[in-house]
Each structure stands twice: as structure tokens, then as C-alpha cells.
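This view holds just a subset of the chains, kept in their places.
Chain naming follows the written order as A and B, and within any one chain the residues start at number 1.
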Amino acid sequence: MTLPALDLDLDVFSGPFDLLLALVLREEIDLLELELADVVLAYLDHLEGRGELDLETATEFIVLIAALLELKSRLMLADDEQELLDLDPGEAAEELLERMLQARRFRSASTHLQQLFAREAGVRFRSAPPAAHLRKAIPAPADGSESPAVLGAAIGRLLRMPPVISLRHISTQRVTVAERLSHLRTLLRRGRFSFEEAVHGEDRMTVAVTVFALLELYKRGEAWWQQDESFGEIAVHAVASGRVGASIGASAG
Amino acid sequence: MSGDEIASDAPGPAGAKPGPALDELACTIEALLFLAPDPLTPQELADAAAVEQDRVSDALLLLAQRHAPGASGIHLRELAGGYTFATGPESEDAAKRLFSRPRAATLTPAQAETLAIVAYLQPVSRPEITRIRGVSADSAASTLLERGLIEESGRSQFGAVMYRTTSQFLKLFGLNAIDELPDVAQWDPTPEEEAQLRERLLRAGEARAGGGPAPASE
């Protein structure tokens, strides 16, 4: 199996994993709408269905999902992210714990609400309007009873710009598949390079996006790769025209 | 829990007749007549309760006694070939007082905002209002239309309905003409900005609607 073939059926997306990644990276799917835990569960189900663990794809999956998690947490933390990055592990754990407890609190409260709602099943209210002659008794508010200042104040509130969010950190992190594709293609002109060369010194997000760009190259028949042992060097080869196929089938599974 | 029915042993007043007890079917028919906005025929009642029509007739007899003038404030009426509940003349004065009490909260925050946008920018389209507010203004706009405070005024070049305020609006706010609206300057957070009010409102609205990458800022 290849990871991209992992089929997902989620609230906001249904289709193969690689398409999901592409849509997230192109910002066509809002990462905040995506329950990453569901993606992990789908993957575990898939593994269980196969009955064996393919280390290579498992590693790939972990790298990609970790990248998504990191990206998502950045999105969620946004403006106070800088401070959080400076936290020591203890403080970070406290912060995370507080958030987990809060989420759990309201998840339990929602269960309670569901029970209240179920207890009221079968209760109906009359919705017929009162008779016309009684409705006529409803008085119109007096002339001049509203203050125009209410309208001016509303416009004032609407004119207020939201505080500017610092994008400094995120924008330095932002890396697109297109960029990584062109980087890989440059390297490919040599015929062959190692994955380590392609991502040397880069952050994890860039590594993840590079993996994705590599998958894209493979899909388009421009490259194939080879890894002789787990966690060993990954050698990426350009596909000479005319020999698409055979060696790919052998090495990219 | 207080959502439950309340009960007590208060004795009934000496003179009045309690009317007959209701069986299960009569209770069901009573519930249906209470819920339905229009009269229901015996056939409709029989179908809903899944019983024969003559059993419905028996139940209606019980209900007619229970809901007779003097025994209840809700009367069973036969109207247009069907049955319905209605209140009688003896409670009309109280009903008129009930409906004529001044209503609290004349404008909700969403309505005030929508009305302000229409008042200051008119004519303005619904999509524009939504862009400025950052959230839908549909139900607020519908209520304002119903209350006669805004009205349609043609269509934009893209076919969206445009709104303007009405003379009813001027009366409610004690204005002689729309140019008597107060100058926004005193509420303007950045009065030094030169651009048109409309343009500035749209820009702020779009910034609120997610110019940023995240739900940050709260």
C-alpha cells in the first residue's frame, strides 16, 4: 500500500489522504475544521484491516500527521504562540492540560444537554398566532422612542479594525508544495540526489511538505526513490523518459 | 426540577363545576386541538389518534363539557366543519391588556447594526451588509422589513436586492430627514481615516471575517 491511497471518510472531507494533504496545503480545506484524530483513527483502522505494519508508510504517516498537528496548533495559538514557544516543558504541559480539561468539561456538559433535550422529547408548544382582533391591540412603539445615537454607536463599532495579528512567525514557516517541487526538480537535473540533501537544515514542516512534493513527482512519473534499509538514506532518481514503470513498482511500494 | 408540572392540593372554588374527567383518547384529542392552528375535522382527529370516528365523537362530547364557558377559559368551538379551541369574550379585556403591554428590547443588537448600516449607506445590498457585519444579517433584515423600518429599493448591478430606510424609520427615531442622522465622527475609533464610510466599513468587516490566518485575537 502507499500512504496516498489511504481512503478517508471524514466530516469535512472524503477521499484519498494525498488529496486531503494537497487541499490543506493549498488552504482549500480549513485545517481548523479537520479533526486530526479522525485521520489517525482511519489510518489505524486501515492498518488493522491489513494485519501487518508497513514501517515505511507508518513513518511517513507519522511525519505528515505531526506536521499537520504542528501547523494546526500554530493556527490555534496564533498570537500568543511566541510566548508559548519560550515556555519550558513544565509550563507547556500546564497550558496544554488546562486546554484539555476545558475541552473535556464542555464535552461532558454537551452530553448533559443532550440528555435534557431527550427528556423533553414529545413536548410540543402551540405556535398559532393570536386572533387578528387581539393582535391589533399590539401597540407600535411611540414616535421618537428610539435614539439615533444607537445607530451612530453601531457604525462606530463596525468601523473598528480588529487588532493586527503577527504573522511573522507563521510566514517564515510557510512553505508551499510548488516551491518544494521546483527545488526538487532543480536537484533532479543531476539525475539523482539524496532526500537528506533536499531537506538539509530545514524545519519539520518543510520536510513534510517536501515529502509531499516528492509524492507528487512520483505521481507525475518524474521521479522514483529507493531506500535500502529502514531509516537509511533515501535516494531519489530522475525517471528517464521511456522507463517509467518497472523500477518504480519495485521500489516505491 | 422546575420544568416539571406543578401540583398542589388546593381545593377548588365552591360553586364551579369541574366538568368530567377525560380519558386517554380525550386527552390526546385535547392536545391535538391545542396544537393545531386551524379547525380539525372528526375524520382528521380519528386518523391522527388512530381510532374509529365514533370514538372521537364521544371524546369530543367530554371535551365540550370540560371546555364549556364557565368551566374553562378555553372553549371548544365547532367551526367550518371542524373543531377548534378559542378563548371567549370574558377573557378579552385581559387578553388586550396582555398584548398591549410595552414590549422590552425594541431592537436586538443584530437589528440595530443592520439598521445602522442601511441608514448610513443606503441604498445597500444584503451581501454588503453581511460583508460589513462578518455574519449573516438575514433574520435581522427580515424583521426590519416586517416592522416597516426598511424597504427594498431596486437591485444592484449584480442583481442583489438593495435596501433603504422608510418614513416609519424616521418617525421611530424622531428624525425629519435622513440627513439628520448624527455625525459618526464622535463614535469613530480612527477619525483621521480619510476614505469613504462605506469603503472603511467593508474593509473592517473583511478584516474581522478572517483577514488573519486564525481565530486569534480573542
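Note that in this section a residue touches a chain if its C-beta (ideal position, glycine included) is under 8 Å from a C-beta of that chain, and two chains touch if they have at least 3 such contacts.
Just so it is clear, the structure is predicted and the values come from calculations on it, not from any experiment.
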*When all copies in the file are counted, not just the one of each kind on show, what formula do you get?*
A x1, B x2
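In the analysis below, only the chains that are shown with their structure count from here on.
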_As a quick test, compute the distance in whole Å between the mean CA positions of subunit A and subunit B._
40
*For subunit A, which residues are in contact with subunit B within the complex?*
32, 75-76, 78-79, 120, 124, 126-131, 134-135, 137-139, 141, 143-163, 165, 167, 170
*For subunit B, which residues are in contact with subunit A within the complex?*
3, 34-37, 86-87, 92, 95-96, 99-100, 102-103, 106-107, 112-113, 115-117, 119-120, 132-133, 171-175, 180-184, 186-190, 197, 200-201, 203-205, 207-208, 211-217
